[in-house]
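Encoded as structure tokens, the structure appears first; notes follow it.
On to chain A.
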Amino acid sequence: MIEPGLYHILFISAALFFIGIYGFLTRRNLITMLMSIELILNSVNLNFIAFNKYVWPDKMDGLFFTLFIIAIAAAEAAVAIAIIINLYRSHQSIDVENAEDLKY
Partner candidate 1 sequence: MPNATTIALIPLLPLAGFLLLGLFGRKYLKSSSGLIGTALLLTSTILALYTAYEYFFVYGKVNGAYQQFIPLQLTWLEFSKGVSIDMGLLLDPISVMMLVVVSFISLMVHIYSLGYMKGEERFATYYSFLGLFTFSMLGLVLASNIFQIYIFWELVGVSSFLLIGYYYDKPSAVAASKKAFIVTRFADLGFLIGILILSFSSGTLDFTTLIQRLTSPESNEVKTAVVSTFLGASALTWGAALVFIGGAGKSAMFPLHIWLPDAMEGPTPVSALIHAATMVVAGVYLVARLFPVFALTTPAVLEIIGWVGAISAIIAAVIACTQTDIKRILAYSTMSQIGYMMFALGVSKYGGEAGLGYTASMFHLFTHAMFKALLFLGAGAVIHYIHSNDMRDMGGLRKYLPVTHITFLIACLAIAGVPPFAGFFSKEEILLAAYQNNMAIYWIALITSGLTAFYMFRLYFNIFWSKPHEVHGEKHGEGGFVMMLPLVLLAVGAAAAGFIPFGEFVSSDGKALVSHFHLEFSIAPVGLGLAGIFAALWLYKKQNDKPQKLAAALGGLYNAAYHKFYIDEIYFFITKKVLFNLIGRPAAWFDRNIVDGMVNLTGNTTQAVSEGIKKIQSGKVQQYAIYFLAGVIVLATLFIYVLR
Partner candidate 2 sequence: MNLLLLIGAPLLTAVAVLLSRNKAQVKWISLVGSVAQLALAFALLYAFRQERAQNNMSQMLFELNYKLFDSLNINFHFGVDGISVAMILLTSFVVIAGVLVSWNIEKMTKEFYFLLILLALGAYGFFISLDLFILFFFLEISVIPKYLLIGIWGSGKKEYSANKLALMLMGGSALILVGMLGLYFTAGHSFDIMTLSKTSIPANIQNLLFPLLFVGFGVFTALFPLHTWVPDGHSSAPTAGSMFLAGISMKLGGYGCLRIATYLLPEGAKEYANIIIILSAIAILYGAFATMMQKDLKYINAYSSVSHVGFSLLGIGMLTQTAITGALMQMVSHGLMTALFFAVIGMIYDRTHTRMTNEMGGLMKVMPFITTVFFIVGLCSLGLPGLSGFVAEMTVFMGSWENSDAFHRIATIAAAMSIVVTAVYILRAIGQTAMGPITNTSHLQLKDAAWNEKLAAIILVAGIIAIGIAPGWLNDLLRPAAEEIMNRIAGK
């Protein structure tokens, strides 16, 4: 049973980050895209925590930052979902490919 080091966690968070991006780029469903953004934010949170714990144990900035990010993420999600619902009203779908009238 080995103690997980900084780089393990960074690896995981990086993985999460890219998974999130991948999801954002590929999923057609708006809600899912929103969720992948949450993944990105969580990877960031992991980063902060890890750095805080392993590199700068005496500076709590990372921790607080994480808390704030969570809060903001919630707010963002709320507004986003509101918008998506409204979009659904007008487009009768929450598929990103149906919302491409504005272009060129």
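Operating definition for what follows: a residue touches a chain if its C-beta (ideal position, glycine included) is under 8 Å from a C-beta of that chain, and two chains touch if they have at least 3 such contacts; residues count from 1.
Criterion applied: all candidates are chains of the complex that A comes from, given by their letters.
Note that the structure is predicted; figures quoted are calculated from it, not measured.
Only one entry among 1 or 2 touches chain A in this complex, and that entry is 1.
On the side of chain A, the complex with candidate 1 involves touching residues 21, 24-26, 33, 96-97, 99-104.
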